[in-house]
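Of the protein chains in this complex, one is absent; all others appear in place.
In this document, chain identifiers A, B and C correspond to the written order of the chains, with residue numbering beginning at 1 in each.
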Amino acid sequence: MKPRLTLRWIVFAVAVFVMNFPVISTLVTAFKSPGEVSRNPSLWIETPTFENFATVLTTSDRLNIYNYLWNSTVAAGIGAVLPIVVAFPLAWAIVRRGVGRAILFPLVVNLRALPLIIFAIPIYMMFSVAGLLDTRLGLGLILAVVNLPLALMLLVNAVAEIPHEIEEAAHMDGARLPRLLFRIVLPLCRPALITTFIFGFITAWNEFLFGLMLTTSKAVPMTVGASFFFATSGGGVQWGVAAAVMVVAALPPLALGLVMYRRITGSLVAGAVKG
Amino acid sequence: MKIRHNLRAGVAALALVAAGSVQAEVTVLGWPGGPEEAALRAVTEIYNAKADVAEENKVELLFTSRDGFFDKLQVDLAAGSTAFDLNLIATYSIGRYAPYMEPVTLSDQAGTVFGDTVLKTMQFDGKQYGVPTDLSLHFLYYRTDLIDALLADDAAKAKYSEIAQQHLGKAMEPKAPADWTWEDFVANALYFSQSVNPDSPTRYGTVIQAKNLLFNMMVFHSWPRSYGGNWMDDAGNITVDSEAFRTALSQAKLLFDLGATPPDSTSYEYAEANAAYASGQVAAMVQWNAAAGELTAAQAATGTTAPPAGPEGKFTHIHGLGLGLNKAAENKDGAIAFLQWLSTEEAALAYAKAGGAPGLAADTAAKLAADRPDLVQVGDYASNFGFVMNGGTSEKALSVYEAQAKEFTGFWAGTQDLDTALKNATAAMSELLK
Amino acid sequence: MASLHLEHLTKTFGNQTVTRNVSLSVEDGAFCVFVGPSGCGKSTLLRLIAGLEEASSGRIMVADRDVTKVPAYDRDLAMVFQSYALYPHMTVRDNIAFSLRTAKRPEDEVAAKIAEAARILKLEDLLDRKPAQLSGGQRQRVAIGRAIVKQPKLFLFDEPLSNLDAELRVHMRVEIARLHRDLGTTVIYVTHDQVEAMTLATKIVVLRAGEVEQVGSPLQLFDDPDNIFVAGFIGSPQMNFFKAKHQGGRLFATDFPDQSCQAPALSAALAEGQDVTVGLRPQFMGLEGNASLELMIEVVEHLGSETLVHARPPGSAQMMTALVADGRNLAPGQAFVARFDPDRLMVFDATGKRLR
Partner (left out) sequence: MASRQHRENALLASPLVLFLLLILGFPTVLSLIYGFSETSFETLMQPQFSGLQNFRDVLGDPTFWQAAGFSLRFGLITAVLQCALGLALAVYLAPLVRAHPWTVAILIIPMIVAPAMMGLMYRLVLHEFAGPLPHYLYQWFGWSPSFLGPAHVFKTVVLAETLQWTPFAFLLFLTAYQSIPSELREAASVDGARPLRLFWKIEWPLMLPTVFVALFIRFIDGFRVFDNIYTLVGSGPGGSTTSMSIYIYETFLRRGEIGKAMAAAILLFLTAFLLLALGQWLTRRRRP
């Protein structure tokens, strides 16, 4: 029985068009000249131009998009890896030993519901003493806090998916805890680790408020750097340049997401379902 | 990959050269993105090139994001940041930032270059907290082509009069914008709105940026002020619940209700309002003087004049930007030296030539008449129509604007009535200004 | 190779006692099978020995060493799990090598042992595959291979054949028996299948509700069960039971009218009028003997060499099963007089204890 896909293709196309409408519009706007933006709001470009991208990709002593991209890459990298490192042992302990199930686990998970910006002042003071202000490491640390709840949830689900008997077999094979964790549990969690990393990286990359508060010049991440372009030459918002910078800023996580979509679709969500 | 690599390498090399040539030690956090940035860069270059400025006192500029700039500055200052020695201050935020700033003594020329009115925009509790660099006020922008056509067409005049009669209760004649009262502004806005006048060449007569945002209140304030409105009287009683505010708020509300401003304009800020005007679908608007270039570029037939008059005359809200000294600054001497130089005539003229909008005394401005005629206009309006609300430089001034923005936009959006809006605003202001 | 001693071993989960006061000795080289219905605590007992559960009280001695408090990874035992529990991310070779590498054995020794295990278990062609690419029987062999390279003191098997199909199960049963004979290592083997227990064991431990019911060789348990539970559990087809009253040296069936037979000679005299349960194995019901029961045939199952006869006494719903050598002419609806030697009867008192 061959499923009829024609109608499904149509539904797919409509869904993609509707859900991505802002993205498509922005992409189109990025190729319009400033004059055309105010004259022609349609999705059709009369005279396509790379002017906006040229503006965005040209560095000046103030605007250096390559710096922002690099800062975001490093900070988001730290923000994605660190939560995995600290959450993994605890995730195992939660599942297998019930450690922290009563307090620690809900505590961390609930950080997700909290606007962390209320910690802005104390963190700022602490960072300024520790010399972490305006550093990629400092920003990465906070992004790690932002990612911690999801990382812990995903890893707990991943560990719970591992058949207990496999770990018992390793015990019987003489593996003590470190070998068990690193040679058996960790490799078995690999799909979840990858998804956790991808999601963490994307979330960290997309974060704005802490990026704004904790950096000034050296460690400015892409999202904050993008906002620098919104008003570059004295006038109001230059929609074309703004659109181009948004496109550039969204590309790295998008590329990551598109390349690794199988990881995202498969494992993560299977884990999340177990809840 | 390779191109990008080369680019990175090139950039790194450039950065090294730049860092090598200027061993900057005085850091300045400026207002990013506008003409203010370009002007500040220009004068900094001049200053750093001076022979008598020591290497360790050269100035380095720092510009962060416009989005959330004041929120970040608040955190920076409150936490005692040493990331900058000098930072942006504005008339309405001096009070809030004063605890983290140090008063400064300006150069001897400051009085003659700027004049007392302008220097006052940088004072709090009688102390000078900074050098005024830019003056922001509001212009009435209008489409000369449309107004001229209206004034030349008798049938249109009759229609105009009929619309005024119907909605404002009296027959009115179209006038030149320089002679407008706020009633004329409203009548004109109605005439040029297709919801009221289906033959209107524009979709909307005006656009009022009414996002729940403090800056939008500043744009609005000239209106109630020209009816005699003020925040509080000399005894400290909150007087926002007055006829003046009621009249201005109701007139604006009429424009929202009759569709004379875009229905979405309760969520418009600067960018959206300008985009609306730039599209050619708006006949006239009150907007910051900084928008002149952008609006004229989009609609060539754009005239500018002072905001409309009320019974008390014409008024424009003025708002000074300047640079002040961070209390936690690490190089205070160097920073003060730069501030003092900034307040000299040399610096002010260079700043203005580079595109900045300093509020200059008439004599100083005259020297620039050829280069910057608009500065004469700004200076003129500032000294003749400029005002600051009573309490407008107090510690909690920004919060007062916040509170008003919330209540007034709520009234315009129809989520609450006028009495409630004014009652809530009065309550909030009493709490803030006590 | 080692002996195993359990002393008063008890395990409780919360307020539930899963293993109660178990004492047991398994001599070196034995093949000891724990058998019992599901939930009897046999798996828990195995996991206690393995060190995967911690005993609530009592002692576990392996080769005269007290391992009660020793963690699993230090007990030097090997276990084959019901689900095989192969490491899915490793090849067969790495699976088998894991314990050796954990013990940091030299690589040439590891390679030699893998080669030997692969030869014994016929895994040579599969060494570079991942577990997901193996059939159930192959996985089973890998799991065993993983156990034997360790040369453990004890082999522990937790229902290792229950995931295999019937044919493979018989085959692997023989393989395991052969392996035990070749290696000589002490084996502790858990199953719920009494046929497996009978065929493999040198020693069977019958468990019920966390307690040991009886320990003995397969034939001891078959011939001489201590109680009604063991009698019913061991032996296939299952032993027939019926209630009876003892009167004057005869047993009168209580549930079907007008039938009685001579009581077996018992050293413990049966009291007059005592209510008992009588057990009789299907193998001992046939066409000869001094005693008999009159039955009606309901279903006849011809197994080829033998015939299973399901029949019930007239006027009763209770089914009895007889295994007769030649039953080709039996058919449903016929009357069937099951004859037997009264000494084959087993008599149990009201608590289920065997009266001998």
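Throughout what follows, contacts are C-beta pairs under 8 Å (C-beta built on N, C-alpha and C of every residue); 3 or more make two chains touch, one makes a residue touch a chain.
Owing to the predicted nature of the structure, the values given are computational and were not obtained by experimental measurement.
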Report task. Check each of A:W9, A:F50 or A:F182 against the chain that is not shown and name the one that touches it. Result -> A:W9
Query raised in the report: Of B:D116, B:D179, B:E243 or B:D264, which one is in contact with the hidden chain?
Result: B:D264
**Report entry** Hidden-chain contact residue, picked from the options B:V118, B:I147 or B:L213
**Finding:** B:L213
Requested in this report: Could I get the residues of chain B that touch the absent chain, sorted low to high?
Outcome: 67, 71, 74-75, 77-79, 96, 99, 210-213, 262-264, 266-267, 271-272, 275-276, 278-279, 281, 395, 398-399, 402, 406-407, 409-416
Report task. Touching the hidden chain in the full complex, which residues of chain A are there? Just list them. Result -> 3, 5, 8-9, 11-12, 15-16, 18-23, 25-26, 28-29, 37-38, 41-43, 82, 85-87, 89-90, 92-93, 97, 99-100, 104, 106-110, 112-115, 117-123, 126, 141-142, 144-145, 148, 152, 177, 202, 205-209, 223, 226, 239, 242-243, 246, 249-250, 253-254, 257-258, 261-262, 264-266, 268-270, 272-273, 275
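In the analysis below, only the chains that are shown with their structure count from here on.
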Report task. Imagine the assembly minus chain A, everything else where it sits, and name the touching groups. Result -> B | C
Report task. Name the chain whose C-alpha centroid is most distant from the C-alpha centroid of chain A. Result -> C
Report summary line: The pair out of A-B and A-C sharing more C-beta contacts is A-B
Report summary line: Whole-Å distance, C-alpha centre of chain A to that of chain C, is 56
Requested in this report: Under the touch definition given earlier, write down the residues of chain A that touch chain C in their complex.
Outcome: 163, 165-166, 168-176, 179, 183-184, 187-188, 190
Query - Interfacial residue positions of chain B with respect to chain A in the complex - result: 4, 7-8, 11, 14, 18, 29, 32-35, 37-38, 61-68, 71-72, 75-76, 78-84, 270-271, 274-275, 278-279, 290-291, 293-294, 297-298, 355
Report summary line: Seen from chain C, its contact residues with chain A in the complex are 50-52, 71-74, 76-79, 81-83, 85-89, 98-99, 102-103, 146, 150, 156
